[in-house]
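Quick notes on the structure that follows.
Only a single protein chain was left out; the remaining protein chains are all shown in position.
Moving on to chain A:
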């Protein structure tokens, strides 16, 4: 049997845990709440008002004006996530951190203790209880014969639910439901399926395999199996985790912009964040991708392959900037993104350089990384990314609230604890993985 433990409103609950005055109130976790952005998480108290993760903060404010809007602090979530993983490991060695607030637990190698439905339910109940007692948090657990069913089951009853489904029960429950409810079917895919007359999960289960294959390739066949509640994907314990395929950061601008220096500064900041992640996880990238979304929500991505792997922010920035220069026609932009792919472990197949690189650059980079590991992302930033700063007193990186930043013109954080990277689920998940990898490295 496989368990999926999904933390209920994780970010919001952690905030409520740390700040007693938030308990029982609608809480919305977002970036700097005084700026434009999207909701990262909403507490269960906020959900009846229609507040959902991913919606613009402004809309959430309209729907639930009395909610507490809290700026997320990834470090807390990452720490909590790691503590929970530690606990899961006491039940089975096969734990796959699926995201910052979800983990798969594979019980199939535990013999009798994990083989039966009853044993799995009993274990799930203890885990749920311990999460509540020891961490003061709620979790919903799905149990199934494979990852797909476990994942879908975890969503059936929330919060603090416990749902066990066999493949048969899975079909009974989900076949009447909208096809988009199936894990792996996104809005675009769902639209495509509906054009083919496939409206429910059941329709998908009954659809002809050759037709699905023709329309969606191998994915189509996989989807049909998924509709039947079948899934072969193994739980990958994090100590044998697969390498990431890409790393990226994107940002919705405070307001649509066509101001070149500002956009360039933002690209530099994004490149810097991506480079930090590359170095943190020990990769170099051979492809850089730029994402632009304009005020009419038209989105383009453009990429360039490089002749050698890079992990420094200037190299990423120069490529992103050149792509931007070549593809931006001057329309107001809403979102910018930079990502790195074609990743390789640093040092493997490294292309030699004819012209000696300045070692001081490397030394400086390492020193800066150490400072930021210790004091936070905003402690040292590339000067050019300060072009991102437009209002007096506003500190880039969404690190500090404007009112705390002190007198007009204050440029840096006053306390080393405050600054942190802007909050994203991906960012937090990456920090979890990085920490796990570091632990593994130290252990071996």
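By definition in this document, a contact is a pair of C-beta atoms (placed from the backbone, for glycine too) under 8 Å apart; a residue touches a chain by one contact, two chains touch by 3 or more; residues count from 1.
We adopt the following convention: contacts and distances are computed from a predicted model.
Asker: For the chain omitted from this view, which of "Nitrite reductase (NADH) large subunit", "Beta sliding clamp", "Aspartate carbamoyltransferase" or "ABC transporter, ATP-binding protein" is its UniProt protein name?
Answerer: According to UniProt, the chain not displayed is called "Beta sliding clamp".
Asker: Can you work out which residue in A:23, A:258 or A:321 touches the chain that's missing from view?
Answerer: Here the residue in touch with the unshown chain is A:321.
Asker: Please identify, in ascending order, the residues of chain A that touch the omitted chain?
Answerer: These residues touch the chain not displayed: 286-287, 304-308, 310, 314-315, 318-319, 321-322, 329-330, 342, 344, 347-355.
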